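A single protein chain has been removed from this complex, and every other one stays in its place.
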Amino acid sequence: MESPILSVEDFSAYFANHCVLRRVNLDVPRNKVTAIMGPSGCGKTTLIRCVNRMHELVPGARVSGRMLLGGEDIYAINPILVRRKVGMVFQRPNPFPTMSIYDNVIAGYNLNGMRLAKGERDRIVEESLAKAALWDEVKDFVYRKGTFLSGGQQQRLCIARALSMKPEILLLDEPTSALDPKATAHIEQLMSELKEYVTIILVTHNIAQAARVADMTAFIYLGELVEFGPSQKLFTVPDDKRTEEYLTGKFG
Amino acid sequence: MNVTVRIVQDRLFKVGVALLSFLALLPLFLILYYITRNGISSVNWRFLVNLPRPVGESGGGIANAVVGTAILLVLSSVVAIPLGIAAGIFLAEHRHGRITYMVRLAVEVLQGIPSIVIGIIAYAWIVLRMGKFSALSGGVALGIMMLPVVIRATEETLKMIPDSLREASLALGVPYHRTILRVILPAGLGGIMTGVLVSVARVAGETAPLLFTAFGSPYMALNILKPVSSLPLMIFNYATSPYPEWHSLAWGASFVLAVFVLGLNLVAKVVTRKWKVQF
Partner (left out) sequence: MLEERMTALKREILGYAGLVEDMIEKAVTGLLQKRHEMLTEVIEQYEPRANALEIEMDDMCTALIAQYEPKARDLRTILMVLKMSNDFERMGDHAVNIAESGLYLMERPPVKPYIDVPRMAEVTIKMLRDSITAFVNEDAVLAKNVCERDSIVDDLRIQLLRELITYMASDPGTIERALHLIRVSGNLERIADLATNACEDVIFMVEGRVIKHHHFEEPDGPSTSN
C-alpha cells in the first residue's frame, strides 16, 4: 500500500472556544477520489479548509494536531506555500470577473508575480483547460471574459485555474450543489479522469454523489470521524450504526 | 367600503405621488432654465479663452477661472483619492473593532463639518505657514471635503464584492496585499470611480473654503504656490460687484459651471453602468 499523500493526525479545529472537529485521524490515499460526507454543520467543510489553511483566516479560529502533506507538517510552513500545493474549488463558481478566460486560468501565476515565457503560459492554459474538459468549448475565445459561460462551464474554469498550479491535492467543496444535473454529471465524470493527475478530496452532502464518484469515503458526524473506508464497503456493509442510519436517511 | 372607492383612492394616491415628485424636480428645472437663459448669451469662444478685463472694458473672459478650477480639482483629487481609497479599504476589510468604529465616526463627522470651517482650518494649516494664499491650500481644503464621499463610496463598493472572490484569490496562494490590489480593487473600480467623480462634481462649486485659501486672482496662475482664480470665486466676486458687464460674466460662468457639474454627474452614471462587474 502506497504511502498516503495526506496524513491527518489527532486533528482538532475550533472557532474560538467552540470545537467543530474532534481528534480526526485520516490517511488520504494518493491519486484517488476521497469523499467526505455528513449532515450540514458536521465539520466536513472545516476539515478541508484546514488542509489548505483557509480555516485560520477567520478571526478566533485555531487548530491542534498535525496534518502531514507528503510527510511535511503543513502547519509548520508558510500558508501561502501550502495553498500553492493544495488547490480549492468552491461551492459557487467564482471566476475573476475582471479577467478573461485565459487570464483566469493563469491567475495563480499572474497574481503571484511569477514570470513565465509566453509559450509556457499558452501551454499551461491549454493543458489546464483540456484537463478540465473545457478546452474544446472555449478555445476560440479564451481572450473573452469568463462571465458569459454557463454555471457548469464556470465551475470547470475554476477547476482549470486550480489545476494550472499543478497542485498535489485538489479540494472540492460541494462543487456541484449550485449546478444543474447535466453540469453535475460532467463534473463527476471529470473527477474520475482527474485522479490520474491529482488526489481529489471531495466534500458533499449528497450521499448518492459520494457513492458514485468516490473510491474512499469518510463519514463525519458532529465533528467526529465516524467511519472511513472503501466506498464499496461503506455503502453496502458499514461498520458503524451511525453510518447505517445516515445512509438510510434516519437523520441529516 | 366598496371596491370603487378603493380604486379611486389608489388612483388619487398614484397621481398625488407623481405630482409631488414633479414638484420636487421643479426647482432644478427652473434653476437650469434661468441660468441658461441668462448665461448662454455670454458664452462664446472669446469668453472661454480670454482673461478678465478691468472694469469698463468689454471682451473679458473666464479662462483663468476655468484653468484655476481645473488645478484645484486636480490637487484635491491627489489629496483625496489615495487617502480616501485606503481608508475605504480599511473600513471594508475590518468590519468590526474599536478602531473601525472610531474611523467611521470620524468620517461621518467630517462629512457634516461646514465648508467654511474646513476653509479656516486650511487657512490656519497652510496659508499662515506659507505666509500667502495659494492654490495648494485651496486644493487641500477641497480634498478634505471630498474625502468622506470617496471613503464612503469605496467602502460600500468593496462591501458589495462577495467574499468568494477574495477566497478564490487566497486559495491560489496569493498574499493578502496582492489580493486586495489586483483582484478586489479592480473588481470595485467602477463604484470607486463613480464615487470620485461625484465628489469632484460636488466640490467643483464650493466657494466658501476658497475665500481665504485660493483667494482668487485676475491673472492666469499656473503656480500652485500662488493664489489662483476659480469659477465659484469669480461668480461670487463678479455677481456682488456693481458693474453690469461683470454681472453677465458671472451668469456666463454660472452656466459653464452648471454644465460642467451636470456633465460630471452624467459621466459618473455612464461609468457606473459600463464598469458594472457581474459576480
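Letters A and B name the chains as they come in the text, with residue numbers starting at 1 for each one.
The rule we apply is simple: a residue touches a chain if its C-beta (ideal position, glycine included) is under 8 Å from a C-beta of that chain, and two chains touch if they have at least 3 such contacts.
Remember, it's a predicted structure, so these values are computed and weren't measured experimentally.
Trainee: For the chain that's been dropped from view, list the shown partners it touches.
Mentor: A
Trainee: Would you mind spotting which of A:Asn25, A:Ser64 or A:Gln232 touches the chain that isn't drawn?
Mentor: Considering the complete complex, A:Gln232 is the one touching the chain left out.
Trainee: Which of A:Asp27, A:Glu56, A:Glu127 or A:Glu188 touches the chain that is not shown?
Mentor: Touches the omitted chain: A:Glu188.
Trainee: Can you work out which residue in A:Cys42, A:Met67, A:Ala162 or A:Val213 touches the chain that's missing from view?
Mentor: Residue touching the chain left out of view: A:Val213.
Trainee: List the subunit A residues touching the unshown chain?
Mentor: 188-189, 192, 208, 211-213, 231-232, 235-236
One rule holds for everything that comes next: only the chains that are shown with their structure count from here on.
Trainee: Subunit A to subunit B: how many Å between their CA centres?
Mentor: 48
Trainee: Could you please specify the touching residues of subunit B with respect to subunit A in the complex?
Mentor: Interface residues on the subunit B side: 162, 164-165, 167-175, 178-179, 182-183, 186-187, 189, 277-279.
Trainee: What does subunit A use to touch subunit B in their complex?
Mentor: 52, 54, 57, 80-84, 87-88, 90, 92, 94-98, 107-108, 110-113, 147, 158, 161-162, 165
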